[in-house]
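The complex is shown incomplete by one protein chain, all other protein chains being positioned as in the whole.
What follows is chain A.
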């Protein structure tokens, strides 16, 4: 795949962000909420794609990392009275550290064992949210998390402000992810994905490359979790299950297009915003996730992104892939 120059990709992302931000100003509260949730999941999906799409390792621990970010933010802002803006980077650092630790353990294994090991870690994480009621509120959830402080000069409704924050986080995540995958480390991750043995033989620092990718995805998953906690004001363990959130992430990235970074955003928009917008029952939307995931993995394993690229090439008469 011929990559677009970096500044061009960033410019397109910025324009898309501006359009989305302008769009939210015109929507009613409910759809603004849908955009917010969609943007948070898109952030998660982009972060997850850096790991799944660029190193080929399937982690099922990211639901718990997302939860860790959320609970850390809840504790820091409500119990210790920190400002959201102080808590946010702390949450990112915390989940990054946790992610690095998990990565150090999990990368001792590969393939199915890696998936099963991270699954075990994800389950332990989810169980810990349940059995530590002093810290997390247990089954009942954590109530009364203060929202992010709104600067006085930004005279918009709070829900709109939250949507703008979520979109900003998505933009920042996307640009950071782009910088990461275009860096030397990103190239090394690709080498790990394509052929681990060959990469090792070529003297590529396999361990540090995939550790970096895992930590990167953990940091941004934690940031997304922190923002989610702060704007929802209430969180419960059921939001961070392995088969709910962890699986959902896999679906978003695969349906959108692994290893493209922008595909997962489409995947998140399609799979998160659509069911919310159409107000379908949760069961039906999970069923749709499963069916879509199956159809894509069988018939179009490269996701929507590759379908779009192919269509664009056909229209453009053999032009470059976007």
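Criterion: a contact is a pair of C-beta atoms (placed from the backbone, for glycine too) under 8 Å apart; a residue touches a chain by one contact, two chains touch by 3 or more; residues count from 1.
Please note the rule applied: contacts and distances are computed from a predicted model.
Trainee: Any idea which of "Gluconate 2-dehydrogenase subunit 3 family protein", "Spore germination protein", "Branched-chain amino acid ABC transporter permease" or "Copper-binding protein MbnP-like domain-containing protein" UniProt assigns to the chain that's been left out?
Mentor: "Branched-chain amino acid ABC transporter permease"
Trainee: Any idea which of A:10, A:270 or A:297 touches the chain not displayed?
Mentor: Of the listed residues, the one touching the omitted chain is A:297.
Trainee: Touching the hidden chain in the complete assembly: which of A:119, A:145, A:268 or A:304 does that?
Mentor: A:119
Trainee: Which one touches the absent chain: A:158, A:187, A:202 or A:287?
Mentor: Of the candidates A:158, A:187, A:202 or A:287, A:287 is in touch with the missing chain.
Trainee: Can you name the residues of chain A that touch the chain not displayed here?
Mentor: 56, 58, 105, 108-113, 115-117, 119-121, 123-124, 127-128, 130-131, 243, 247, 250-251, 254, 283-284, 286-287, 289-291, 293-294, 297-298, 301
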